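As you look at this complex, bear in mind that one protein chain is not there, while each of the others sits in place.
We call the chains A and B, going by the order they appear; numbering starts again at 1 in every chain.
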Amino acid sequence: MFRYFLKRLAAAIPTLFIIVTITFFLIRAAPGGPFDQEQTLPPEIMANLQSAYGLDQPILTQYGRYLRALAHGDFGPSFKYKDFSVTELIGQGFPVTLQLGVIAMGLALLLGIPLGTFAALHHNRTADYATMSLAVAGITIPSFVVLPFLGLLFGIYLRWLPVAGWEPGSVRYLILPVVALALPPLSVIARLTRSSMLEVLRSHYVRTAFAKGLPLHRVIMRHALRPALMPVASYLVPAVASIMTGSLVVESIAGLPGIGRYLVQGALNRDYTLVMGMVIIYSALLIGMGLLVDLLYAWLDPRVRLEQ
Amino acid sequence: MSTVMAGPPPPAGGLWRDAARRLKSNPGARIALAVICVIVALALFGPWFNPNSIETLDWSHVAAPPGLQGAHWFGTDRLGRDLFVRTLEGTRVSLSVGLVASLVSLIVGVSYGAVAGYIGGRTDELMMRIIEILSGLPLIFFVIFLTVIFGRNEYLLFFSIGAVGWLTMARIVRGQTLSIRQREFIEAAVASGAGTGRIIVKHVIPNVIGPVIVYATLTVPQIIMFESFLSFLGLGIQEPQASLGTLIAAGAGEMEAASWMLLIPGGFLAALLLCLNIFGDGLRDALDVKER
Partner (left out) sequence: MAPTSIRMHPTLAIDELSVGFAHRGANIAAVQRISLAVSPGECLGIVGESGSGKTQVFMAAMGLLASNAKAEGSIRFEGDEILAAPAPRLNRVRGSKLTMIFQDPMTSLTPHLKIGTQLAEVLVCHAGMTWRDARLAARAMLERVRVPEPMRRLNQYPHELSGGLRQRVMIGMSLLCKPSLVIADEPTTALDVTVQAQIMDLLRAVREEFGMALVLISHDLAVVAGLADRILVMYAGRVVESASAIELFRHAQHPYTAELLKCIPDISGPRLTRLPTLPGQPPKAGDIIEGCAFAARCPRAAERCRVERPVLQGSAGACQVACHFPLSP
């Protein structure tokens, strides 16, 4: 079990390395430099800038330098936020994004799984149809529509919650962004749970559990839920990707100082190092999530444990 | 446990008629189709009935609420531009991006999948491996990355959006092709000396058409969502051109004072995506296409 995990970890590092390499060379191969959009600079200032950022060195030297810095957690200087390094920007933004993402993910799981189970237990009845219709809406209506609508309703008409803004430690500013971020994965999880739960409820071992005279909650919680969660577990990586994608717009709309907003700003400003750093961070997060899911699989089904 | 057996499989010719009947008996899909038709008709013909144009600035009606004044039925924005015309124009842009990019992803996905499934062996393995890697990446980051490198332009937008849609399509077509390849009529075609290309076009593609239609239908809303997402962030369609994404972005900034600027384009996008998805789901059930 532990060795298997180490093996997967060892396989993840080259993947990350490949991503770093490809992004690095793609950026360097791009037409135009990072300072092209600014007013035409005198050549000597341009040269100064180039050498300050090490852009006058041969590309392989630059690559080697970037890798060495990366190994020490240094993503290089930001091209646009001139007084900050990318590492500093990530250090500022990451806790906000992480907080947002973890709460949204937790909400999606904590509500999606019970909703899906509820729908499965009321298969082909009104409660089932109602839940699944809501889920379709949750999946299809994008978060950049949902969040402003929520803001309009709860922020402007009802005045219960702030529309945008951020105050460290205050939950009020997080509620609407979290809800908007959690809705799509929540809906997918509810749908996945429902269909796999329906299948598990028809299985022989659930029939045995009912025949044993166990109360419904025990049959569901102890016998049916774990195998029904297998598809949800394999959805976790796409769910994290969906929350990351959502965090880009949600942070921009709600004015949260997270890395999603930095990434959008960086993209609009063509801030190479910033975007590179963000892509690397997001990839590392996704890969890490993949590892966690492998562990989760082993817990959900003991037969997986034996095979390794 | 006793199970009740289903009746004999319907004759092949009745498959489409059967599907049409099932689709008709699905009220959700019927309503969704009606709403889609209304939105498409509005997007195509609506602007003819309104005297305003997309870029005209009406300084006497700035940020006017919806009403009959100056024929600004949906109101105007900060610059006095008519929202009825702009929303419908945005819908048309979103729809055409959705259709064109879906068509691109359809052609790429079907050919890729058919080739991989038909040739099989190591080629298939390699081609599927590429798909696996691509679908593991969050594509929005990939697209943002491309916009950083190449700057913002519309061709890039089409290219990168087209790159999203074809993966699922290719996987489905490949699976279908693999199973069809083993059937007798392909052997017969091979025996009669038909070339690989001819067999793919003449025999394989017609037989995967059902699932392809279903996934093409489901790709359109996915791509519209993607396009409006990028436009919302300012990375897609650029001002003064309108897309539902840019209109919503503008509306979100003004919602405190002019909620219609958000509600109208937001409502259009939500209704469009919802109905396209419900109709696609209905089509999938009617044609009995299995998920993945």
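The definition used in the following text is that contacts are C-beta pairs under 8 Å (C-beta built on N, C-alpha and C of every residue); 3 or more make two chains touch, one makes a residue touch a chain.
Just so you know, these numbers come straight off a predicted model, no measurement behind them.
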item: Residue of A:Arg8, A:Arg28 or A:Arg226 touching the missing chain in the full complex; value: A:Arg226
item: Of A:Ile22, A:Leu67 or A:Leu216, the residue in touch with the unshown chain; value: A:Leu216
item: Residues of chain A (touch criterion as defined above) contacting the omitted chain; value: 123, 203-216, 218, 222-223, 226-227, 300-303, 306
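We adopt the following convention: only the chains that are shown with their structure count from here on.
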item: Averaged-CA centre spacing for the pair chain B and chain A, given as whole angstrom; value: 24
item: Sites on chain B touched by chain A in the complex; value: 28, 136, 138, 140-141, 144-145, 147-151, 221, 225, 228-229, 232-235, 245, 248-249, 251-252, 255-256, 259, 262-263, 266, 269-270, 273-274, 276-278, 281
item: Residue ranges of chain A touching chain B (in the complex, touch as defined); value: 23, 26-27, 29-32, 133, 136-137, 139-142, 144-145, 147-149, 151-152, 156, 163, 237, 241, 244-245, 248-249, 252-253, 263-264, 266-268, 270-272, 275, 279, 282, 286
